[in-house]
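Quick one: structure below, then a few questions.
Note that this complex is displayed minus one protein chain, with the remaining chains in position.
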Amino acid sequence: MTMLEVKNIHKAFGELQVLRGVSLDLDKGETKVLIGPSGTGKSTLLRCINQLTPPDKGEVWLDGVEITDKSVDINKYRQEIGFVFQHFNLFNHLTALKNVSIGLEKVKGIEKEEARERALEELKRVGLSDKANQYPAELSGGQKQRVGIARALAMDPKVMLFDEPTSALDPELIGEVLEVMKSLAGEISMLVVTHEMGFASSVANEIIFLENGVVVEKGSPKKFFENPDKDRTKQFLSKIATLYGDSGDR
Amino acid sequence: MLAETLARLYNMLPLLWDGLQTTFLLTLTSLVAATIAGVVMGFLRAYNIFPLSYFVYVYEKVLRGVPLLVIFLILWLVPPDFGFRIDRLHAAFLGLALRSAAYQAQIFRGAINSIPRGQVEAAKSLGMSRTKGIQHIILPQVLRLSIPGWSNEFTIVLKDTSIALAIGVTELMRRGDQLAVLHSDIVLEIFLLVALIYFIIVFTVNKILSFIEEKFRMKGYEVEVER
Partner (left out) sequence: MSMWEFFVEIIPELMRGFSVTLSLTALALVIGFIFGIMLALGRAYGNWIVRGVCIGYIEAIRGTPMLVQVFIIYFAIPGPWPPAYWAAVLGFSINSSAYQAEYFRGAFQSIESGQMIAGRTIGMTRLQAIRNIVLPQGLRMAIPAWSNEVIYLLKYTSLAYIILVPELTRVGRLIATETARYMEVFLIIAIIYLVATIIMTDIIDRFESKVRIPGLGAQEAETSQRNVW
C-alpha cells in the first residue's frame, strides 16, 4: 500500500524555480534514495512534503490523506512524518532523553513517566542509552544525529524523511549513523537525500536522480549504477565515483 | 583621629542601611516590571508584529536617548500640570522600570534572533504548534541566552538608583548626602563608606549572578551585551 504520494510539486524562491513538477511515491516499508547535484531541490522537496516549506503547486498524500489541503491541520500530520536534519537541530536546552521525550509529552500528551520510558527505549535502539542525560553540546556529531533519529522515531511516524543526514559529519562518524538507518530499512518507509552511494546501493529499493528541479531517472540500485538509461545520469555517477571513490559496486 | 572617625562612621550605618533598603526595593521592583515588559516587547519586535513592533521601536529609541535624570524630573515635576501627582518613590520606580524595559527589550530581541532557525524547524517537524513551540523550545532558550545581558542590566539599575537622590528619594546615596551635611568635617570619609557599601553589594550581586549564569548557561552561543 502506498504510504506517501508526492504529486507534481512546484516550488520557486523568488525568481529561481527550484522544483518543476516532481512526483514520486513510497510504499510501506520501502526505502528510496534521492540523489543529484547540490542545490537541485532535493532538500526543498523533503521540506515541501512536511510543509516546512509549503509548495507552490502540487499535492502530497500521506496514507490516503491529502495533507496539502488547506483545511487540514498540518501539525497533526507532521507528527506522522519524521524528519531528520542535516544539522541535527537538537534542542540545546534539553538532555538527549528530553529531546526524544518532549514530542511525546507535549505534542502527543503522553504521561511524563511513560514518555520517559519510551524515550529511553528509542535511545537504546540507536545505541545511546548511556548518553541519556547528556546535553547536545556534549555529544559528537554522530551521536547528535542518532539522537535526532531517535527523536523522530519516538513519534511513531508513518514515513521518515532524511535530509542529508551525514553531510555535516566527520568521516569517521558517518558509519554509526548509516548503521542505524540501515537497521530501520524495511521496518519503516524512508525517503533519504544523501551522497552516500554505498548506503544507497545496499539498502534502497529505488534510486531517484533529481536535477534542475525534475526527476531525470529512477530505478533499482542495480539498474541505476550498472546500466543507467540517461546520459546525464551516467555523467553524474562518474563524477561521484571520482569524488567518493565508490561506483556503487558491492 | 582615625578611631574616632571610624566610630562615627559606624554609628551612621543604621541610617545608611535604611537607605540601602530603599535601594534594594527600587532595584528589584523596577527590574521585575522591566523584565516582563522587556520580554513582551522583545517578542513583538523579533516577530515583527505590526503595528505594535513599531511602537516598541519608537519606545526603545526614546527611552534610551533621554537621560534617566530627565525621565525622573519629568515624572515628578510634570504631572501636577495635568492635575495629579506621582510621589517620589513611585516616580523613581517608574523611571527606572520604563528605561530598563527599553534596554531589556533589546536584550531579549537579540536573544530571540540568535536562536537558529533549525530549532523552529525541528519543533515544527514534531508537530508542535506555534504556541507550544514558543513555550517549550524558544522561550526557555531565550531566557537562558538573556542571562548575561540581564545580569549586566541588574547592576546598572542598582547603581542608577543613586540618581533618584535628585528627586529626593531617600535611598543610600541620599542618606549619605544627608549625613554629609550633618558631619561636614568628614564628608570624604562618608562618601568613601557609601562607595564601599555600593561596591560590596555590586560585587556580591555579580558573584551570585555569575553562579546562576554558569548553572544555566547553554554551551553553544552567547549574545552580545551593550551597556
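Residue numbering begins at 1 within each chain, and the chains themselves are lettered A and B in the order written.
Rule of thumb we're sticking to: a residue touches a chain if its C-beta (ideal position, glycine included) is under 8 Å from a C-beta of that chain, and two chains touch if they have at least 3 such contacts.
Since the model is a prediction, treat every value here as computed from it, not as a measurement.
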The complex has one chain that is not drawn here; which of the drawn chains does it touch? B
Option touching the unshown chain, where B:Met12, B:Leu89 or B:Ala180 are the choices: B:Ala180
Can you work out which residue in B:Ala34, B:Leu68, B:Leu96 or B:Ala122 touches the chain that's missing from view? B:Leu68
Taking the entire complex into account, which one of B:Gln21, B:Asn113 or B:Ser210 touches the absent chain? B:Asn113
Tell me which stretches of subunit B touch the chain missing from the display. 46-48, 61-62, 64-70, 73-74, 77-78, 80-82, 110, 112-117, 119-120, 124, 130, 133-134, 138, 159-160, 162-163, 165-166, 173, 177, 180, 187-188, 191-192, 194-195, 198-199, 202-203, 221-224, 226-227
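Criterion: only the chains that are shown with their structure count from here on.
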Separation of subunit A from subunit B, taking each centre as the mean of its C-alpha atoms, in whole Å: 47
In their shared complex, at which residues does subunit B touch subunit A? 116, 118-119, 121-129, 132, 136-137, 140-141, 144, 218-220
Partner subunit B, residues of subunit A touching it in the complex: 50, 52, 75-79, 81-83, 85, 87-93, 102-103, 106-107, 135-138, 151-152, 155
